[in-house]
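Down below is the structure, laid out as structure tokens.
Note that this complex is displayed minus one protein chain, with the remaining chains in position.
Chains: A and B, in written order; residue numbering restarts at 1 for each.
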Amino acid sequence: MYLRNCWYVAAWAAEVGDGLFHRRLLGTSVLLYRLQSGEAVAIGNRCPHRFAPLHLGSRVGDAVQCGYHGLIFGSDGRCIGNPQSGGQVPPNTAVARYVLKERHELLWIWLGDPAIADPAMIPNVGFLSDTAATTTPGYLHVRADYQLATDNLMDLSHAVFLHAETLGRLTPALAQGELKVTRENDRVRAAITMRDIHLPIAAGPVDQWLDMTWQAPGVIVLDIGHVATGLVRPDHGRRAIHIVTPETALTSHYFFRNAGDGRAFVRDPFSEEDEPMLAQCQAMMDGEDFWALRPAILPSDAGAIRVRRQLDKMIRDEQASDSELTLP
Amino acid sequence: MYLRNCWYVAAWAAEVGDGLFHRRLLGTSVLLYRLQSGEAVAIGNRCPHRFAPLHLGSRVGDAVQCGYHGLIFGSDGRCIGNPQSGGQVPPNTAVARYVLKERHELLWIWLGDPAIADPAMIPNVGFLSDTAATTTPGYLHVRADYQLATDNLMDLSHAVFLHAETLGRLTPALAQGELKVTRENDRVRAAITMRDIHLPIAAGPVDQWLDMTWQAPGVIVLDIGHVATGLVRPDHGRRAIHIVTPETALTSHYFFRNAGDGRAFVRDPFSEEDEPMLAQCQAMMDGEDFWALRPAILPSDAGAIRVRRQLDKMIRDEQASDSELTLP
Partner (left out) sequence: MYLRNCWYVAAWAAEVGDGLFHRRLLGTSVLLYRLQSGEAVAIGNRCPHRFAPLHLGSRVGDAVQCGYHGLIFGSDGRCIGNPQSGGQVPPNTAVARYVLKERHELLWIWLGDPAIADPAMIPNVGFLSDTAATTTPGYLHVRADYQLATDNLMDLSHAVFLHAETLGRLTPALAQGELKVTRENDRVRAAITMRDIHLPIAAGPVDQWLDMTWQAPGVIVLDIGHVATGLVRPDHGRRAIHIVTPETALTSHYFFRNAGDGRAFVRDPFSEEDEPMLAQCQAMMDGEDFWALRPAILPSDAGAIRVRRQLDKMIRDEQASDSELTLP
């Protein structure tokens, strides 16, 4: 059960070039490619004839030709050509066409009802473009459900233990910080403040903050910074995005990038510390539902739990609304 | 749900020699071996005592001894010896015995009711023996359901795309050919005729034909040839067999051989082009039923679809007939 009427990140813009790129999103195989104009588009990757993956086929102008029997699909998903038997195309032969928008070097896909896909609702991560010193776009495949990956991001208290030798050094006072969780419309913010502490990278005592702001389905903006103790905090410190998209019920895609600071400090801790831990947690769940396992809820968990409840509510609302629409 | 009262190819005759050969057919592990007379026989491969696979045991004359506790089974499947505890054999201890016939270098097995196994119904592929220049018997394991593999064979229009650089060169005009699908009794023939075309291997214009004739459960005879344009077509061109047998619900066995022409042109395209494509199609089906996925039906598909419907009908008829037999 996924939220469908929302914008998921399908890929980094740079991942989709001349060729046929495919990725499984919410259990469905999606084909991504660029028109000759440069515009990126997304259609279903499964040929409706014998289910061949279209990414094994080839580009024919702005269309895609299946590599098995040669059916040709336009970028709107409709079958527009059949090289066999005089070229007859059976009516209503098509793959899905998904609304896809390129913004801030990310490809945002709408997997729900296209009639209500509103680009104005794409999460704004424009700060990535406001500064020259962003890091390379990061991608990692995660062997855990996207909600476990979201928990990991919304509860940074794990940095002290899981990242003791890496990221943990950047926030040595994290465990003593004050956590404040707030919700504004559909967003959830988990803000940690560490007052009057010493940091290896600062001369005198400072106030450090570490804010994670989530919006559905799995878009998280991190804001971290410090000022001399007692000074007024600026609007933003260094920011980064951490975005998760479900691949299947047990795996997910993770997109990340830092802005305002060129250090690529996230990839190694995540690939060597977080991802293996998430995979182990997922395995220990033995296929059971999260709530069915009656997880212990900690104060430091407040952000993660609030996010889970918000997401659960949005999914329930969407399902209820779908049911209403299909009533006689 | 498989058709059971029919002849499946279990193996090439040459695959079964002095030893104990086993292969999974329709989900069931079958043991194949030769009596001292040379006759090939087939019995269940699972010892009824502790389920050891008998192929790990040894030959004792015309019988087989389990390698775990030593029970001895005759070639009729009955347990005829117990080396333990004074040799007592419990009554009714047996593995299945299957009717097996060797014909045209193939071993044909009947997995249904042995009372109605009629060797006269074994598909006639005698043309393989009529000419000296047959190719080596071919076998490939296929990571797809046997019906997807049958589709692949009954709809050769894929040659132009999937085999563009290999088999496709032999039938360059395939996509413009005229397809005629006919049914005669339980057989389905998909015949493609390409009139007045040019072939690299012919001096002047020719009429080329490419016929696939299927009979249940998965025995296909290919007939390909050409004559100078307008001349009368001979009874047969070059012929080949392409036979598929289910291994499990998601995998199958593929047996193939050409007659009348020594070129072994099938193995590489099949192992490097068809089989990987079939495996991908199977994976894209995500365990769903073929019809449930509402496949697009193309004109070039007519043979494959006719075969699926014929086979479905035969399976339904067999099931219905089984139900009648078990009514009170």
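The rule is simple: contacts are C-beta pairs under 8 Å (C-beta built on N, C-alpha and C of every residue); 3 or more make two chains touch, one makes a residue touch a chain.
Remember, it's a predicted structure, so these values are computed and weren't measured experimentally.
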{"item": "Candidate in contact with the missing chain, chosen from A:H69, A:R143 or A:H158", "value": "A:H158"}
{"item": "Residue among A:A13, A:M285 or A:M314 touching the omitted chain", "value": "A:M285"}
{"item": "Selected residue (touches chain absent from view) among A:M1, A:A120 or A:A296", "value": "A:A296"}
{"item": "Absent chain, residues of subunit B that touch it", "value": "29, 45-46, 48-53, 56-57, 65-71, 79, 82-86, 88, 90, 93"}
{"item": "Subunit A, residues in touch with the chain not shown (by the definition above)", "value": "148, 151, 155, 157-158, 160-162, 175, 179, 277, 280-281, 284-285, 293-301"}
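Just so we're on the same page, only the chains that are shown with their structure count from here on.
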{"item": "Euclidean distance of C-alpha centroids - subunit A vs subunit B, Å", "value": "47"}
